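Only one protein chain is missing; all other protein chains are in place.
As written, the chain order gives the labels A, B and C, with residue 1 at the start of each chain.
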Amino acid sequence: MKEFIPISKAHKTPKRSLTNRKPLILLSKDSSNAMMGDVVIAMLPLLVMACYFYGTRPLMVALWSVAACKLADSVCCLIARHKLMLGDLSPMVTGLVIAMLLPASVPYYIPVAAGLFAILVVKQPFGGTGNNLFNPAAAGFAFAAVCWPQTIFRYPQPMERMEAAGPVTVRLLEGSAYTLKLGGIPSIDWQELLLGNFAGPMGATHILVMATCLIFLLARKTADWRIPLGFISVAAVFSFFFARIPTSPLNSIYFELFSGSVIFTAIYMVTDPVTAPKTGWGRFVYGGLAGLLTMLFRYYGGFEQGGMFAVLVCNALSFSLDRCFISAKESVRRVYGELVNAKK
Amino acid sequence: MSSSTQKNNLFHRFDGVLWGNPVLALGLGVPFAVIATVSMRSAAVLAAAMLCTAVPVFLVASLCARYIPQWLRAVVYSLVSAAALIPLRALLFSLFPAVFDTLGVYYALMALNPAVMIPALSHRVTGEKPGFALLNALCYSLGFALVLFGIALIREPVGSGTIWGHPVEIPFQLAPAQYPFFGFILLGYFAAVYQFLERLFVLVARKRGRFLKNSKKSRREEEKIPDSGSQKEQKKKLTWFKRNQEEQAEEQTGHNDTEGITKKQLDK
Amino acid sequence: MDFFMDFILLAMTAITLENAIFTRALGIGKTVFTVHRGRQILVYGGMVTVITMLSSMAGYWMTGLMTSLGWASSYRSIIYLVGMAAIYAACHFAIGLLPKRISSRANGYLSLATFNCAVLGSVMLSAMQSYSFAQYMGFGFGTGVGFTAAYWLVVEGHKRTELSTLPRAFRGFPAMVLYIGIMSLAFYGLSGHQLPL
Partner (left out) sequence: MISILRRGIKPEQKKEPALNRDIQVFTENVAISRLIPETKDIDSISPEKIIEIARIAEIADELDGKPLWEKLESSRGKASGVAADALDDEPYLSSRLVLILQRREDVASGLRLCGKALGVEADKQFAAVFHSLIAFSTKIPDGEDMRIRRLNGKYPIDLAEREKGERSGVLYIGAGAMVHLHRAVFEMRRQTTAFVTLAGDCVSAPFNAELPLGMPLKRALEFCGLSEEPTYICTNGSLTASPVLDPESAFVEVDTKAILAFHRYDHAQPAPCIGCGRCMEVCPQQLPVFYLYQASLHKQLSLLRRMGYERCYGCGACTYACPSHLDLVPMLRQGKELVSAGLPEDLIQQSRETQEQPEPAQEAEAPEEVNAAGTPPSEVPEPVTVEDVKEPVGAVPTPESAGGEQEPVPAVPEEVGGEEAEEIAAMRETQFGREVLSTAENPEPEETEQPPNKDIDRDQMKKRSKKRQSEKKQSPEKGERAASETSPRASQKDVESAAGAARTRKAPARKDAPSGGAKATPKKAAARPVSSRKAAPKAPVKRPSRGTQAKEKQEVKKP
């Protein structure tokens, strides 16, 4: 046993030596920044796949959007005199999500513009990390989609290498979601569809990789299982009953879910904890609503992908969902208590 | 406080230009500021329409509002402004006809412009002297026009690469600058900047007010506000709410913007 | 049956594709930024819906009248306003029949709900599209309902922002306008093209 230090020495100046902040040994092990880090980790495999398919250009796209987001975020924190946290990973997540949804052949100013829009219009005016009402990534990508639809929705063929710098010379194709929108059946066989080996967004086509990442996120409790479950199930049911292409309903599910960015939306955009509801049932309904709206936007919307718009609309609804579920629970408890009292 | 002090206060005579701007401060006339500001010309048309609706409506409100039952005032004002819009349309159509295609129904909707209706229906001008009403009409139209021109000055070059119809060289073009959502976002940023400047002004005015404490003018002001003392007490009583909450807020979420801005201002 | 289908179709269009607030910014007035209680929103939106429907029905008739006599088309805004004023007066007296406590409050909303850009706008827009009577009605009804829903959404967003620490410059009005802007971006994704004004 070590020698005793008289505690009086320790408390010559109590206020400085003693704090009222709990030591971490009494608190939970993981931190909120670590949760963001999980999402970043879960997105790195997609980036690797994109680099494998398209060369180094996807890396540059991701770097540009992440840099734009991070820079804008830090500058806004300085202006608003928040505590500037350079280690904050949430702008990085925003930038990565935007990059993953873009085609690899996109000119660099588009990810930069989308990232700036996401941070300067959607995130920081509403209070920055943790306070934003809308998913910044979804809004940024929606902005890009509205501004440059021809560029955003024309994808290069995989295995066609592109230089990081210099003009893009490869041939650009329409995505499979566009084929569906026209009512045609995309001519992609199923392994390629699962592996993401077809023209599409650079990060959002690798179904198997994303499934693995989803398992990782669920295991780390970073993503709530209810949201992707509700999203995918409702989307599947919708495309089962209202097939817009002349195939068997199961084929319709298969193509609708795996083309475009439905799965990516379900895993990375809807599960954003900041903008999702907090109550369990609220999350379930939120996911289902997002799935339904996504399919509706894809069917009737002006663009071939509707995930980002659907996410925006659902973000606007999440607070109301929570409120109504909480008040419902409260009223149920009150009625139950009255019944118990009546019994006594 | 009564509107008499408003008139005596020189600062509040010219209300509506910047201070109490109808669009940025009161949120009136948002549709026109958002949708119809795709070009400087349309902004000019709307500004002219605002002027020539505000003048007669405010005059009517100041002169013969007391002869009209309250529930009928809105009807009368809207009809007056609609009537005032028709000759103006003929005039402006001869100047720039193309604008009215982009404006669509919004020119006709100026008849119900809230930036005119709400002040006219409130006690701002009702029963005041016509001179004051006229001044208000001018100020409100000026403020309205400022905002419209400000937004159009960004949207027209970015959207269509022109300013007042003349093509200009700008590095990039963004067709969506003509879309409604872009107008909303621009308006939001304008309003934010407005609020920021407002706060700066208030802080400066406070410092000056401290110097003027025992001058005649400020004493007159204090007489006009009967309950200032009780207000002070109320504020004192409420401080105990503040303290803990502030501390907690500082500790929990690291936002210490309050101190930041304040100190900066007071050092000035 | 066609009547019904037209009605439903135009109502859905006016609620979603051509939402009054999110796509055309119609009806964003003082109340949207100041009236934030559920019941008030419901009352106000209900009034707007009823009056929009009535006035677009009247608008159909008045449009036919105007086309019949050509000179009137340049005065159409005044003519529509007269029709709205008549409906307003009718509603005013109808509300006057209610008990005093309710009527005194309701009349406060009524004039704002009537002389509102959304009402006149829906009439004039449907006149521009040269709709049928059912479509007039459907468009009016949908405009009112869409206005109410959008108004409710905006107020929900405002309540949510009260639970989070915004930068002070953005508190209140600017945050709400940005909120509407982002929602209108989402709704633009639904239509995909710029609407006729």
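We take it that a residue touches a chain if its C-beta (ideal position, glycine included) is under 8 Å from a C-beta of that chain, and two chains touch if they have at least 3 such contacts.
Nothing here was measured: the structure is a model prediction, and the numbers come from that model.
Q: Could you tell which one of A:Ile110, A:Ala142, A:Val274 or A:Leu293 touches the chain left off the display?
A: Considering the complete complex, A:Val274 is the one touching the chain left out.
Q: Among C:Phe7, C:Tyr80 or C:Tyr109, which residue is in contact with the omitted chain in the full complex?
A: Residue touching the chain left out of view: C:Tyr109.
Q: Which residue, A:Leu26, A:Leu86 or A:Leu339, contacts the hidden chain when the whole complex is considered?
A: From the options A:Leu26, A:Leu86 or A:Leu339, the contact with the absent chain belongs to A:Leu26.
Q: Write down which of A:Met85, A:Leu116 or A:Leu195 is the residue touching the left-out chain.
A: A:Met85
Q: To test your reading of the contact rule: which positions on chain C touch the chain that is missing from view?
A: Per the touch rule, chain C residues meeting the hidden chain are 30-31, 33-37, 40, 44, 104-105, 108-109, 111-112, 115, 158, 162-165, 168, 171-173, 176.
Q: For review purposes, identify every residue of chain A that touches the missing chain, sorted by number.
A: Answer for chain A: residues 1-2, 4-11, 14-15, 17-28, 30-36, 85, 90, 128-131, 221, 224, 273-274, 276, 278-280, 283, 322, 326-327, 329-330, 333 touch the chain left out.
We take it that only the chains that are shown with their structure count from here on.
Q: If every chain is a node and each touching pair gets an edge, what shape is that graph: line, ring, star, complete or other?
A: Contact pattern: complete, every chain touching every other.
Q: Counting C-beta pairs in contact, which two chains come out on top?
A: Pair with the most C-beta pairs in contact: B-C.
Q: Using mean Cα positions as chain centres, tell me which chain lies farthest from chain B.
A: Comparing chain centres, A lies farthest from chain B.
Q: Could you work out how far the Cα centre of chain A sits from that of chain B, in whole Å?
A: 39
Q: So what's the Cα centroid distance for chain B and chain C, whole Å?
A: Taking the mean C-alpha position of each chain, the two centres sit 23 Å apart.
Q: Would you please write down the residue numbers of chain B that are in contact with two or more other chains?
A: 179, 181, 185, 188, 192, 255, 257, 261
Q: Indicate the residues of chain A shared as contacts by at least two other chains.
A: Residue numbers touching two or more other chains: 80, 121, 125, 143, 146.
Q: Flag every residue of chain A that touches chain B in the complex, lowest number first.
A: So the residues of chain A touching chain B come out as 21, 80-83, 109, 121, 125, 143, 146-147.
Q: Show me the residue ranges of chain A that touch chain C in the complex, using the header's touch definition.
A: Listed in rising order, the residues of chain A that touch chain C are 80, 121-122, 124-127, 130-131, 133-134, 139, 142-143, 145-146, 297, 300-303, 306, 308-310, 312-313, 316-317, 319-320.
Q: Chain A touches which residues of chain C in the complex?
A: For this pair, the touching residues of chain C are 153, 156-157, 159-161, 164-167, 170, 174-175, 178-179, 181-183, 185-193.
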